[in-house]
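A selection of the complex's chains, in situ.
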């Protein structure tokens, strides 16, 4: 069984029930989540030895987050505790023409206040086969951006495969800052994952987004050429409304482009669908699955996530395989 | 900032949670609402000085209704309290092929028992720039029909712009009665709003409803000719199911017809979508927005309302403008 | 008023709220249900004298099930109580590409442990005009399969019309076993109901399912020829996703095939939609409604059921007739 280490934040998420608006009623439904944590949980569910690296406050909120990760089999022994608070975010899911709303309350979190020196990558990545992080981690602070770079360099030197999801968030940093920081890290990255729209936008690629299939191939070619990636995975989402989306993905490797089925799906909770894509992709590539199966599983996992409340996709491989086969459509 | 005064009832609404049927389970979700009150709240949210005129029972139920209006900035100083009960209605939202169900319990309400003489329009409309009511108010009693007429006459004489939404409700009066009463009031009305289907039906207009665009123009022309309206706004709804509707609107003014985008939308709660249309329209016309922007905002507000539980649309202008721009559809 | 007796189990159903997954959160929404019980309840709602025959445990769970049937007017005087437990099932409704999940916990139930000799059909069917059961009852045990055969033979001999829904459940028995058992009973059956897919599959009929209309006719012809049915009713479901299905039905009688409208419907709860088809069909045929109206009502009832949470469709005939007329689609 392969060992994967993910590096990022985990936050408390507060949502109004169902399709209600924030502060309608007097209850929040809560869960824990965060891009890299979501990936770590799915990797664990799919059978990888999945460890999470973060820093949590030393109180009952941080303790509850750790318990949640443990429940899904994630190795929490590398999680530090200490100064700062628990990051949180408020999330209103939206419905119909009313878009989702996300309000961050993640400043001053224990993780975002943590220092580069606190992360001893030699020890953390001791037995790792793979390392995974996303642009969100690098966006939280210069210290964390440096920590990401440290980790990737260490991984590169020690044959540990590096997965990076661009995950650009305009609320966290500017496009320019993101490009500068990420471009320094990408030479150490083996597999790069992104929304095709974000990739084209951030790296100013030359690709016509009116034909998303062609744009995926073109963007992947240019990224591979620039950064020397082993593989590039790109996703395409069409937002018909807050209640219905289209989604598909592509893997580009060794000059070949592999596309998944193009899904259309009703939405229970869209958060974490990109992370589910990452998790199933990492699982597939670490297990040397063929590229077609890898992108099929990754896209099916992403689409499945739209049907599940909360940040995490808790699912068995078989359920994802079923979604690949039937796309949810049968006749009886 | 313009001053708008709305005149109507506000009721307690009792609904089963989600898509449940009435009396399934043992909880009601409640809110307050009523056609003119819904308009008053949106006008306030959009920045108008919005006052509500009604009569409430002098108990904790009436008090809670008033508090609710205050919370959204509506001026409640013209609301009377006294004899009678709080009007209420039971509402089952429906789903799929199962249509919504509405059971009124509004008889003997303080408002419906109130007398024409209780409304001192000189005082009530003292600083008003506009007056708004709908056919529902006129339908509740002969006294209230007379009060509407009094108000409109006073407004006409004092240069206060009158907005009237037909809002025909077959549970409250017959088509004949409605036509008789409303036709007496309409000569004092400046802006007339209605579903095109109801307008054609009640006023027996000569318009072919199989082509709704043409029917809107034709109906508006005939209404304008008959009543001398400054503007007519008509709405078109297609009910595919209780979970999905189509919606758009038109403004006809100075011989020009301005249509909004044709929306299709999933439904969380359809109640009050016409009122949201009115609110945004009133806001736009009082602020002398161009006709195209007025109908765009009005239709977008109506469609947004479909996504929000309860009678009120609590929203910022910017959210409505966003809905105009993207119709909820983006790509990422 | 005609008397109908239904024979089957009634179980406690445990579902997570809304579209949640099993064991997400810490609440189950529960109801009672079971294929034949669902039919019995709808028959009662539509005005038939509807009696249910089953065996329940002698505890508060069994008592609550009986109370539930009583609430909807079902005659529970033929229900026995005694050894064994209350059957139960866990049901996750699914959403989008995530399919529904059903986990049975019905083994060792009082009903499934009951013996052929416990059912005195002479007494049970004393005043019956019709008898109804489904393949599920026959699948629960050899004793219950024998009891079904006893009942059908008695009915045949006494001019009581027998309705049988194939209701094949692969979790309960193999296709071979089902075919063997059911084929012995079918000669006593007057009206046979099934999904066209299951009918073709179990009875290995020669019908091309790529054209479902033609397949329905062909399957009905072959079944009628083989078993001498008075009528065959077949249903066709298209599962676009767990949130959206297509559905229609056909009745084949005296060489004529009558198709209902083809519906597409959003889904609140799909369980019991086939049973609603049965209930409205039985009501129609016992009241000698024309075949077209029978299949129209049956399909509309089935589609309506998709919009109602729980196993039972509690509805008035008028609501079903409305659904026939408008299919939920109107314009305003």
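All chains are identified by letter, namely A, B and C, in their written order; residue positions are counted from 1 within each chain.
Rule of thumb we're sticking to: a residue touches a chain if its C-beta (ideal position, glycine included) is under 8 Å from a C-beta of that chain, and two chains touch if they have at least 3 such contacts.
Everything numeric in this text was worked out from a predicted model, so none of it was measured.
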{"item": "Whole-complex copies, counting every chain including the 3 in place", "value": "6"}
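In this section, only the chains that are shown with their structure count from here on.
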{"item": "Interface numbering overlap (same over half, different under half) for chain B and chain C", "value": "different"}
{"item": "Copy-to-copy rotation for chain A and chain C - C-alpha atoms, rounded to a multiple of 5°", "value": "120"}
{"item": "Intercentroid distance (Cα basis), chain C paired with chain B, Å", "value": "45"}
{"item": "Multi-partner residues of chain A (each touching 2 or more other chains)", "value": "18"}
{"item": "Touch list for chain C against partner chain A, complex", "value": "18-21, 24, 94-99, 195, 197-198, 209, 236-244"}
{"item": "Complex contacts: residues of chain A adjacent to chain C", "value": "18, 263, 265-268, 300, 303-304, 306-310, 314, 319, 322-323, 327-332"}
